[in-house]
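In this view, the complex is presented without one of its protein chains, the others remaining in place.
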Amino acid sequence: MHVEEKLTPETFPAAPERATLEGKNKFLGFWLFLGGETVLFASLFATYLALKDKTNGGPSGEELFQMPIVFMATMLLLTSSLTSVYAIYHMKNFDFQKMQLWFGITVLLGAGFLALEIYEFYEYVHEGHKFTSSAFGSAFYTLVGTHGAHVAFGLLWILTLMIRNAKRGLNLYNAPKFYVASLYWHFIDVVWVFIFTVVYLMGMVG
Amino acid sequence: MSTIARKKGVGAVLWDYLTTVDHKKIAHLYLISGGIFFLLGGLEALFIRIQLAKPNNDFLVGGLYNEVLTMHGTTMIFLAAMPLVFAFMNAVVPLQIGARDVAFPFLNALGFWLFFFGGVFLNCSWFLGGAPDAGWTSYASLALDSKAHHGVDFYTLGLQISGLGTLIGGINFLVTIINMRAPGMTFMRMPMFTWATFVTSALILFAFPPLTVGLIFLMMDRLFGGNFFNPAAGGNTIIWEHLFWVFGHPEVYILVLPAFGIFSEIFATFSRKRLFGYSSMVFATVLIAFLGFMVWAHHMFTVGMGPIANAIFSVATMTIAVPTGIKIFNWLFTMWGGSIKFTTPMHYAVAFIPSFVMGGVTGVMLAAAAADYQYHDSYFVVAHFHYVIVGGVVFALLAGTHYWWPKMFGRMLNETLGKITFWLFFIGFHLTFFIQHFLGLMGMPRRVFTFLPGQGLETGNFISTVGAFFMAAATVVLLINIVISVKGEKAPADAWGDGRTLEWAIASPPPVYNFAQLPLVRGLDPLWLEKMEGKKELTPAEPLGDIHMPNSSFLPFIMSFGLFVAAFGFTYHQETAWGLPVGILGLLITFGSMFLRSVIDDHGFHIHKEEVLELEKKGANA
């Protein structure tokens, strides 16, 4: 099928993200990119595990971490993953408005997560847990911060796509773009599940 | 937009190359810049050998020697060998699988410019206080101790930028090979070089992120007050060693698998025989790549990991010899019963076998952990990895240059000069590195800027230095050959007459769209099959029609330039007021151009059928 073709709900393909060669390439390329990202986060996790008890006299994770905030942040991000599934569901049904709506909710939830994370970091710094204070600090902020940077980038990306395509609606040129952005969002969510488990839950247990 | 080539001015050609997304031109860019870095790294090697020609020499002393040594290794691995490998991947792989371009032409250009600016940034250090001086491995305690100048910061930031480019290149080739193969080109019909590219790209995808993470840690520690490698604050320098070698060992295969691929093509072509044991070759390639990830700690036997870890990594490492051995014998039996024509590329291929076998067997010796305590960080190791990397990779790059030069540039290289280059290089290589095995065993540690008289090391070092000059002479002959090739013999489509794979079916150099009609592939070595049936052309898989092409773009250049600017800013952010703003400005340039790329639609353009016909006629006449 051709990229610039005008489509109707009837002619819109079931898998619009893979209907063109460009879409297929983007789909596969992005999956591979996420493979590389997985190794990146794996390296960060391994380092964190090696250094998490090296607090250099500063507060430990057990003393620092506050379950309520982290739990709330986790809920926000998990929900945003679900809402992005709805968005893609509507994309496949060629319902542009609903897709935009659900992506909008996704962005709001993601922004909420980011705000909580920034607040959390701010608190920690006040308690003497800084990037420069210990090996634990460096490893913690690099791991969680890299994830946070991914969230921020994902938000800007989805927002850019929504605004850019607001007036022209869906076609086979932008459908793969929306699709991979949602893939990225799911990936961020999965990484967070690991951070929540490895950093926070294991950290609370001590 | 017309695509018919006309005589263009210098400015137009330059602009064309700055904005190109054509894999063939990007191949030229990789070849030229990789070649220049190769000359630079070679010059550094020559300086090293001059310093070590006699005991207590004072040509390059102490810190300066360490800078030259570090830059020699870093340049040769990251800025010469890898981009030269990428040059051939770009030039050949899309042609070998019967594609019109790679999957992501824009990203292909971006990958190149990132590598380029990373390399330029790294080399700027020479003029800005001093180059990195902690070795290409940049072990963390020394890298953190090196505070006299910003050398190591140029290393961490430069390699992050160029590493990103490599990663992008790797993803691009994976997708290209999976999605863009011509009809009938199944995986088990792909030429060995394409297979090698495929596996190498997978290695890149999984090996580069750990390096990036390590580099980020080192950068954080040096520039932003991090404590990853500061034992006083709980850090641990061994983490760097693990991250570096988790990347560093697969990196060896990232270099050498494409070399194997190049030689597989050359052996088959000039023996006029199909590759012996093709499926076991594919299997061996995949197996080597897989095992390559399991053995990184054999670089760390003397770190004190304990006998259990050492024994496991020791045995795991030895197993790699098995698939490598399979390959060696398959090449020998490809020649067996063949009709061997000794062209310049075939000279390299033939010389590669004994040279690489010697590098390989010393690799097995090094794998024996208990004995490695003696070899480790001695000149024995220096000899070993130069046998593998020069005897394997550089031989392959020189062979590939002679082999594919006609395809890339449309002119043959002079065979006589080519053979002179070969003999000088071959003799120089063995003269330089063979004796180094013994220097190491005689107690000479590596990375020493001098040695004292009376320790029995004088003769060996002198011989080694003499050899280096032979290799330098070979390089000069190669350059002369390249210069005079501008007026050399024009190359036909099947430049060597014995071509087997698809790249030899189309004009040299190929038209911008590669294949006027995508070919139908009916087996391994598709061109050979057609030739054996008495046909001169490939069987087309589609009717002649309009061809869709991607637009050129200047954005990859700008994006990479932004990171180049940002790297400068962050390097100097601690002691200057302008550092941080410049760093942020650079990032804004990069993210800004990413934003532009995202919001501006790029649908490409079409070359119309009539134009294609006209171009094909011209190509046939040429």
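In order of appearance the chains are A and B, and numbering begins at 1 in each one.
Just so it is clear, a contact is a pair of C-beta atoms (placed from the backbone, for glycine too) under 8 Å apart; a residue touches a chain by one contact, two chains touch by 3 or more.
Methods note: contacts and distances are computed from a predicted model.
For the chain that is left out, the UniProt protein name among "ATP-binding cassette subfamily C protein CydD", "Peptide/nickel transport system permease protein", "Cytochrome c oxidase subunit 2" or "Cation:proton antiporter" is "Cytochrome c oxidase subunit 2". With respect to the full assembly, the chain omitted from this view is in touch with B. Touching the chain that is not shown, out of B:Leu14, B:Ile32 or B:Ala311: B:Ala311 (per the contact rule at the top).
Only one of the listed residues, B:Gly338, B:Pro492 or B:Pro540, touches the absent chain: B:Gly338. Note that of B:Leu43, B:Ile178, B:Ala321 or B:Ile427, the residue touching the chain absent from this view is B:Ala321. Considering the full assembly, B:Ala369 is the residue among B:Ala369, B:Leu397 or B:Leu538 that touches the omitted chain. In the complete complex, the hidden chain is touched by one of B:Gly63, B:Gly184 or B:Gly225, namely B:Gly63. Those residues of subunit B that touch the chain absent from the view are 61-63, 65-66, 133-135, 139, 141-142, 145-146, 231, 236-238, 271-274, 276-280, 302-304, 306-307, 310-311, 314-315, 318-319, 321-322, 325-326, 328-330, 332-333, 335-342, 350, 353-354, 357-358, 361-362, 364-365, 367-374, 376-378, 438, 441-443, 445-452, 454-456, 532.
Everything below uses one rule, namely that only the chains that are shown with their structure count from here on.
Computed from the mean C-alpha positions, the centre of subunit A lies at a distance of 34 Å from the centre of subunit B. Interface residues of subunit A, counted against subunit B in their complex, comprise 3-4, 21, 24-25, 28-29, 32-33, 35-37, 39-40, 43-44, 47, 50-51, 54-56, 131-139, 142, 157, 160-161, 164, 173, 177. Every residue of subunit B that touches subunit A in the complex is listed here, in rising order: 103-104, 167, 171-172, 174-175, 178-180, 205-206, 208-210, 212-214, 216-217, 220-221, 224-228, 230, 233-236, 239, 243, 246, 595, 598-599, 601, 603.
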